[in-house]
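Every protein chain of the complex appears in place save one, which is left out.
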Amino acid sequence: MALSVNVSVEAAQEYQVQEITYDGQEIYTQPLSMSENLTKLAHKIDFGKVDDDDSQDHLESTPNFCGEEQKELVTFQPSLWPWDSVRTKLRSALTEISVLVDVLNIAKEKRYMVLDPVSQDPPEVKNVAILVAKKKGLVSAAAIIQKGAERLRISQAEGKNRSLSDFHLELLNMRQKWRLRKQGSLILGDLSYRSVGSRFWQNGTYEVTKSEQPNTTVTSLSPGGPQVPRPSALKVTLPSELEGNSYIHVVIQKDTETIAAGDFTSPFISPIHSDSHWMNKLEGAQNVLFCKELFSQLAREAVQLQPSIPNLVVGNQITASLFPGVQLCFSLCHLTAQDKSKATILPAPLENKAVLEHSLYQLLREHHHQNIHLPTPHPVTGTLGVSKRRQIAGPEALDRHTLMESCKTNTWLEQIIEQTQHTILRLRTMYIIDTYASENKDPLIVAHWASLSSPTCSSVKINIMTHGYETIYRTPLVIHVERKTLKAVCRDGRVMNLSYEPQELTYLLMSQVSQHQVNAVQCLAKVMGWKVLSSSSHVGVGPVEPIGNASSVVMASSTGDRVIAIRCGPQTDIQVSVSSSPQEQDFYPSTLVRDRKWQNLSGSFREVALEKMEGKNFLNKMENLMACLTTC
Amino acid sequence: MEPTGRRPVSAVPQQEYLLQGSIMDNSCEVLLHRLRGLCDNSELTPENFNDYEMAYQIRGPTGTPLVLRARQALDYPGNPWHLRYIGQPEVGDKNRPTLVRSSIDVSTSKNLVQFLTELGFRLESEFVLKGQVFRKGRMKIIVAKVYQLLQQGNPKNLEPISQSHLVELSVVAPSGQDALADEVKSFAEQLKPLVQLEKIDHRRLQHI
């Protein structure tokens, strides 16, 4: 090693150089006597120290460094040592060259010294000696080059069969997917969304280093056994607050019970260990950053918004009320490798998770997109980053109100609340219709949910019909489910606005069903050749219905000798009464009615016991009834 | 229009940080390609523009000519016109990375020319810029060909004035944001050696 060069060259000189100043001036010391030297050296020996550092020890025992210089050296010796041999050699070179300069200068002055011409024999050319010297020089130069070449060869050979993948290849791979830059000797990456329009304060800088994993263990495992994935040559160092994985837990609570919960996460969520592949780590960290940005924005809005029931922001949780007794609750969950125990108590995700998750995701992405996709002004000297409407505001002389209107946008929280309200309302509507349909088999209620819908609006088409008589009559009904209200469009084009209270929809369905029955019977009557004498959808007589109005119809047979009256209320059952003329076959004269002719007047209505009749459903029974009452 | 008396509004004057240069027509494609990669929204097709600028001048009571520039987007006839006042550019010393000039921008209705003429402004010069515009954060980069009008007031009859495209890199911001200037400068560095974007002293050009 170069370090083993002894620095004691100067010992041959009469005077020791105590110090050489930077301009090359030498300060000499008087030579030490033998005993002085010995004491001095003895002083320098650190008896308490184990002699492990060769170069250090060697340095200290070098007699060349003494006096002041020794003191000066001590300050930087420990870290200077790799360069020490170089320095010593350079110093002696400096001494020599200084002498040369001085001699030349003095000789040039010609005062103390001159270059005196003498005649000398031409020098004897020692060709062989030059050959040997040159060969020696070449050999040592060649040795250095060969050593370097050998090293290169080894490292290349290693690259081929090493279990660690190539650092640079992998770095290239990373560069294609992530933002990287070199700063000084560091390779830094940026996983923030700033380049796509985010303005979140937190930066996502990470450092990429070469992994120093020992590769021996893996190489011994891989042959024969199952293919072990090669450990990556890259190591990423993330800021601690971005480590691990994160998601936003969205829950809709009704009082205390959970209606729907969505875990907002990226689809690739899996616990991230400290030894995961860098790709997973980075994706996880990016997701953490994303969730944080989203949550901080939601929290800010929750505080700013002033709804009637104030929003609660406590720690990592935001609660906003949707309907009376129904709350929406966001919580930011952050899992790191350390607290994996938390991950096990994840609440089971319920339905509509995808919708909420996606909506949140979309909100932030849209926001990012908007930030960098503002229209370019034309003419191009116009101000950048101004919306189209603001650009024309001046020239078009828009008033304050119009401007304020155009600037108004819903906050994310409002948007997500609206979406969630709609979701709840839709779920409720679905539940009501399904329950009603399963409780009432006659008539049948069929609901078709439209596949095309928006996050805050969907619609359902309801068909009320009777099994077996679908073609005779059906009552269609369309219900638009909006954010807080329902809008029902009836068969006759009437539009009804319903609130979010579930009872209202039930009542609507009940009245629609009762009207359906009456209307269907009328259609059936036509087919059967009966005449509708009168019909009313809102009967003013009879017992008062608790909700809505009863409808009725009176029909006569083709010959007019039989009359059927039907009354159907939303909550009361269907009543069917029949009267006939002549009233009865047998006539017994009484004191009041003496003549048989009076028998031809239609008699009093008698109620039919429907439940005892044959027939699958009401219309079927009516058909039977009409058929048997028809006289041919 | 009294600035005092009403509620105090601290009007921060807008400054334009500007670097200019040019690129020869045959290398323009390379530059556009590079800009597309460097700038925002590289997934979209680059935005073209076709602007017609008229410089109007009025001599004030002190005899100082005041120049206002009216611009119209020929390819977006429905858009408002743009009126612009540009202050004297400050070149500054070597340490200042960009040219700085004050700038006042306002969108106007289409009868701007008539208005200016009635105020006493006179048309001084006019030209058409056709090219592409790029954005990088708050920076605006234009690469455009400058055309002169062969016939006054007819922006359809054009003739290019050189074999190069004009390249301008600018940010308009409230004054004092000198960090932006460094940003502009470092972006300009990335376009070297294709284009040398520099501080061009307009006053020096007057004497060439």
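Should a chain be cited, it is by its letter among A and B, assigned in written order, with residues numbered from 1 in that chain.
Just so we're on the same page, contacts are C-beta pairs under 8 Å (C-beta built on N, C-alpha and C of every residue); 3 or more make two chains touch, one makes a residue touch a chain.
The working rule: contacts and distances are computed from a predicted model.
**Q** According to its UniProt record, what is the protein name of the omitted chain, chosen from "Geranylgeranyl transferase type-2 subunit alpha", "Ubiquinone biosynthesis monooxygenase COQ6, mitochondrial", "Mediator of RNA polymerase II transcription subunit 8" or "EARP-interacting protein homolog"?
**A** Not shown, but named in UniProt as "Mediator of RNA polymerase II transcription subunit 8".
**Q** From the list A:V118, A:V314, A:L452 or A:A627, pick the residue that touches the absent chain.
**A** Per the contact definition at the top, the residue touching the missing chain is A:V118.
**Q** Which residue, A:A133, A:L601 or A:C628, contacts the hidden chain when the whole complex is considered?
**A** With A:A133, A:L601 or A:C628 as choices, the missing chain is touched by A:A133.
**Q** Would you write out the residues of subunit A that touch the absent chain, in ascending order?
**A** These residues of subunit A touch the chain that is not shown: 9, 12-14, 22-26, 76, 79-80, 83, 86-87, 90-91, 93-94, 97-120, 123, 126-129, 131-136, 400, 403-404, 407.
**Q** For subunit B, which residues reach the chain that was dropped from this view?
**A** Residues in contact with the chain left out: 1-3, 6-7, 9, 11, 13, 20-24, 27, 30-31, 53, 55, 57, 60, 62-66, 85-88, 102, 104, 122-127, 129, 146, 148-153, 159, 161-164, 166, 193-196, 200, 202-203, 205-208.
One rule holds in what follows: only the chains that are shown with their structure count from here on.
**Q** Taking the mean of the C-alpha atoms as each chain's centre, how many Å separate subunit A from subunit B?
**A** 41
**Q** Quick check on the complex: what are the subunit A residues that touch subunit B?
**A** These residues of subunit A touch subunit B: 372-373, 376-385, 391-392, 394-396.
**Q** Enumerate the contact residues on subunit B facing subunit A in the complex.
**A** On the subunit B side, the touching residues are 40-41, 47, 49, 51, 53, 69, 71-73, 75-76, 79-82, 84, 105-110, 129, 133, 135, 138, 140, 142, 172.
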